[in-house]
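Excluded from the complex is one protein chain; the other protein chains are retained at their positions.
We call the chains A, B and C, going by the order they appear; numbering starts again at 1 in every chain.
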Amino acid sequence: MAVILDLVVQGLQMLLVLLLAPLLTGLVRKVKARLLLRSGPPLIQPYRDLARLMRKEVVLADNASWLFRVTPYLIFAATWVAASLVPTFRTGLLFSWSADLIAIIALLGSARFFLALAGLDVGTSFGGIGSSREVMIASLAEPAMIMIVFTVALIAGSTQLSTMAGFLVSSEVGLRVSLGLALVALIMVAIAENARIPVDNPATHLELTMVHEAMVLEYSGRHLALIELSASLKLLLYLSLIACLFVPWGLVPSGAAAGMLVIGIAAYIGKLAVGGSLLALFETSIAKMRVFRVPEFLGAALMLGLLATLLLFVSRSL
Amino acid sequence: MTGAFDPLTGVLGVPVLAAALLVALPGYRLTATLNVVATFLTLLAAISLFFGRPQPSPYLLVDDLNNVFIVLTTFVGFTTSVFSASYIGHELEIGRLTPRFLRFYHAMYQVLMFAMNLALVANNIGVMWVAIELATLTTVLMVGIYRTHEALEAAWKYFILGSVGIALALFGTILVYMAARPVIGEGLDAMTWSVLVTRADAFDPALLNVAFVFLLLGYGTKVGLAPLHAWLPDAHAEGPTPISAVLSGLLLNVALYALLRFKMLLAVNTAALAPGPLMVTMGLVSLFAAFMLYRRRDIKRMFAYSSIEHMGIITFAFGMGGPLANFAGLLHMTMHSLTKSAIFFAVGHIAQVKGTQRIADMGGLTETNPVLGWGLVLGVVAIAGLPPLGIFMSEFLVVTSTFARAPWLAIVLVFGILIGVAALFLRLNAIAFGEPRGPTAEAKASYVPMFAHLALVFVAGIYMPPALVAWFQNVAKLLG
Amino acid sequence: MRGLTFDVAHLLAGSLVLVSFLELYQDRLYALLNLFALHALVLALSVAWQAYIQDAPHLYVTAAIALVFKAIVIPVSLHRIIVRLGIHREIEKVVGVGPAMLLGMGLVALSMVVMLRVTAEADPLAREDLAFALSVVLLGLLMMVTRRNAVSQVVGFMSLENGLVLAATGAKGMPLVVEISVAFSILIAFIVIGIFLFRIRERFDTVDLHALDRFRGERG
Partner (left out) sequence: MVLLALACAAVLIATAALALLLADAARARVLVYGACLAVALVLLLIALLALLGVSRGPLAATLPLGIPWLGAHFRLDALAAFFLAVVSLGAAAASLFALGYGRHEPAPRRVLPFYPAFLAGMTIVVLADDAFTFLVSWEFMSLSSWALVMAHHRVGDNIRAGYVYLIMASFGTLALLLTFGLLAGPDGGYAFADMRGGHPSAALAASILVLALIGAGSKAGLVPLHVWLPLAHPAAPSHVSALMSGVMTKVAVYGFVRIVFDLLGTPAWWWSMLVLALGGVTAVMGVLYALMQHDLKRLLAYHTVENIGIIFIGLGLALAFKTHGMAWAAALALTAALLHVFNHSVFKSLLFFGAGAVLTATGERDMEHLGGLIHRMPQTAFAFLVGCAAISALPPLNGFVSEWLTFQAILLSPELPSWGLKFLVPAVGALLALSAALAAACFVKAFGVSFLGRARTPAAARAQETDRFSLAAMFSFAALCLIAGIVPGVFIDALAPVVQALVGDRMPVQSGVEWLSIVPIAESRSSYNGLLVFVFMVLSGALAAWAIHRLASDRLRRAPPWDCGYPDASPATEYTAASFAQPIRRVFGTVVFHAREHVDMPRPGDSRPARITVELRDLVWDVLYAPIADGVAYAADRLNHLQFLTIRQFLSLVFAALVLLLLVLAIWP
């Protein structure tokens, strides 16, 4: 019985993230538009776009290889699996132990790996620009992320997201400098990873500034739809990661009554809404930086993460 | 006595007879064959020593120490004569040697064999001294045999330095006698090994010290220890290659053997100064002949310097003393003479194929003459002390046993070895690999001697016959 | 008697050292050769004396060799060479007389120190003899080192060898002394012949060893 419930919950979560992701993207766009005093597209616009793209035929470059066609599905699968393993509204998901936080990050890493390859596949110069910049960003973002994981994991004594959330929600944590540092670092990394301003501009097609968009330049139709969807999933994932690590309140502990789940879901959606709006606010209030400023930005994140960890080691020993 | 008298007469008599014959007989083929046969007979006689040793007579002695060296000497002498047969043939063709000199050459070769064997079996320090002087003079004549300016110069240099060495060694010998006389009494006994060793503990230590200093320098000149080595490279480079092989492979050993004999005396006499430090110092100094390898342009001269380096290692080992190091030293002597002579065989053929000794004019040998080239590579690998060949075992024992006792010495030693290895392979790459240079005619020669030596070295690196081990360990004890 | 024998032996040995010093000082070839002849003469005397006091007749042979071969044959032939090579001028030295002398003094002192460490029960005669012999050897070597000219180097070598013979004969009852002295005479003969050879085949215009060292392998 319990197993059945767990299965249901796990399924629910997978469905939930999949459905919420485009909405979040839509929300961010809407809020940005409003902040710029435009009416902006409706919230469900992303769904429409996806549907349209799905129905369109794929226009494939002549020399695109099988890798180019497989990649969208790979990326989608990896991102979706990752997203569905992050506790969103309930800890202790059935399969949460099949991959801890490090593994989740690695999953996103493999998604990026293949996307970067796809960018090189057609052999156009823009694809090259995109992937080379992407890997440069990733080469700094990933260590920063690992450092953040260290910090939180050392506090929670685990890299298991459910355990972490469970520990962090408990009162014994208290306020810690390293947690603050980790939060700032995590936000910076999240911005970089999701190709948001100031690191990258999801809306632009101005060649010299774009990173992510340049990689997927050659994609069209359902492939493009999958990539867009995975991008929204990734954004969602990072928001819910921040939520479950730093604002874990409202997370329903495992084995709670089914009724509680509604509250949990509501709380989760609320967090997403707030997070999305904050992101929009941030994006409208800052200008995009040059590509070669990005390393400094991420280097700062890395340093913050390392600092947080070291502080932790020291405070642990005192 | 009489029953066991035969082997020694063989070892000493055959060369004398052969020399007499060779002076008389004309004709290249005949003399060369006779030379081979004579050395072979000597070898047989020497081998028979393994089975029956004669009682020590006042003049002659065979014991664990020299038994091995006698066989080694006669063996290398035999293989070298085989090599020399083909080598000299080529020299005749290109007219570097006239038949007259050839006759002289073969006779001298036998005299040299006789002298070295005599030096080894002598039970009397005076006789030993005479024998070594004789060996020196013969080699001087053979080094100069090409009559070129360089050859004569090398011979002259060898001659002068050698004579001084001989003089010093003689003084040392006299001093030993002086030290022995009060104990043993006047006369022959005071110069006889088997007696000296037993009574050496009562000798006057101060006299022994002075004696050892002179002997170290005197015979050390023959060994080629730096800074007494000057004659060695040129003598190797300018003489006929068989002589270079015999010099490096045997004569250096014989001189060192003499040195060891005297070291035994000091080892017995506790009051005398420990010869160790002196030998260790000279060994290390010679070891850095390795630096001289880098700038060599002449292939034979290069390997001559490598001989100096190895003599340094051996002297170092004996200087360190102790069962392990002494064993290693003895092993290293044997292995080095086999390997180095093999290398000189290869070098001789190479020089004949390429028509020069300049390293710059050789190259890609493993392409053009695979057998010769790989033979040289194997030889250099062996001489560089890389396993699984024999020299590695001795170097292993020396370094490990030293490092536990005197770390810094061992580290210096290791660096010396490394520098030598680096230099050797720097040159080897130029000779054996890369684009072929120079004439590439196939050498018409028998590679049997070379590969016979290398095979022995290879086997010894993996398996050593217990009898040999027993002898070496026995001697190692005596050496203290 | 004992005292007398000792004194005479001592005198002769000492005078040998003295002659070596004279050689070291002398830098004219002719004079040098004459000095060497004297050196050999003194040696012969001292050997003969040893033969007498040790009543070892075979030593007379050695003395005879020294007298005939070293004191007469060699100097004469070297004279010939010098004449033929036309090098009877001054012989340039590496170090001046003064320093050479000082060095020689130092060497004699050194050999004394070394030898007197020998415990006394080795009979004093032998000790003294050895000390002198050692200094003669060292002086001879010093001479070889400080002269450039082949002939004077040969002289140096021969006086070195005289020192050896002195030591050998001083060693009471040492066997093979004769043989050894013979062997050495052969050695010297070789050297002299060598000089002859180099002269005869017109390869070196002078016996100055610089000429021999023109190549020294691999130069150029």
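FYI, a contact is a pair of C-beta atoms (placed from the backbone, for glycine too) under 8 Å apart; a residue touches a chain by one contact, two chains touch by 3 or more.
Computed from a predicted model, the values in this text were never measured in an experiment.
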| item | value |
| --- | --- |
| Left-out chain, listing which of the shown chains it touches | A, B, C |
| Full-complex contact with the absent chain, from C:141, C:155 or C:171 | C:141 |
| Which residue of A:19, A:36, A:54 or A:286 touches the chain not shown here | A:54 |
| For chain C, the residues touching the chain missing from this view | 94, 107, 110-111, 113-114, 117, 138, 141-142, 144-145, 147-148, 153, 209-210, 212-213, 216-219 |
| Chain not shown, touching residues in chain B | 156-157, 160-161, 164-165, 168, 209-210, 213-214, 216-217, 221, 227-228, 230-231, 233, 273, 278, 288, 291-292, 294-295, 322, 324, 364, 366-367, 370, 381, 384, 386-388, 392-393, 396-397, 399-405, 410-411, 414, 417-419, 421-422, 425-426, 429, 433-435, 461-464, 466, 469, 473 |
| Touch list for chain A against the chain that is not drawn | 51, 54-67, 73-74, 76-78, 80-81, 95, 97-100, 102-103, 106-107, 109-110, 112-113, 116-117, 119-129, 131-133, 135-136, 138-143, 145-147, 150, 153-154, 157-160, 163, 205, 207, 217-218, 221-222, 225-226, 291-292, 295, 302, 305-306, 309-310, 312-314, 316-317 |
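Definition applied: only the chains that are shown with their structure count from here on.
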| item | value |
| --- | --- |
| Chain contact graph, described as a line, ring, star, complete graph or other shape | other |
| Remotest chain, chain C as reference, centres from CA atoms | A |
| Centroid spacing, where centroids are CA-atom means, of chain A and chain C in whole angstrom | 100 |
| Centre distance in Å when chain B and chain C are each reduced to the mean of their C-alpha atoms | 31 |
| In chain B, residues with contacts to at least two other chains | none |
| Multi-chain contact sites of chain A, meaning residues that touch two or more partners | none |
| Residues of chain B defined as touching chain C within the complex | 124, 126-127, 129-130, 133, 137, 149-150, 152-154, 156-157, 159-160, 163-164, 166-167, 170-171, 174-175, 177-179, 181-182, 186-188, 190-191, 204, 206-207, 210, 233-234, 237-238, 296-298, 301 |
| Touching residues (chain side chain C, partner chain B) in the complex | 114-115, 117-119, 121-123, 126, 130, 133-134, 137, 141, 144, 153, 157, 160-161, 163-164, 167-168, 171-176, 179-180, 183-184, 187, 190-191, 194, 198, 203, 212-218 |
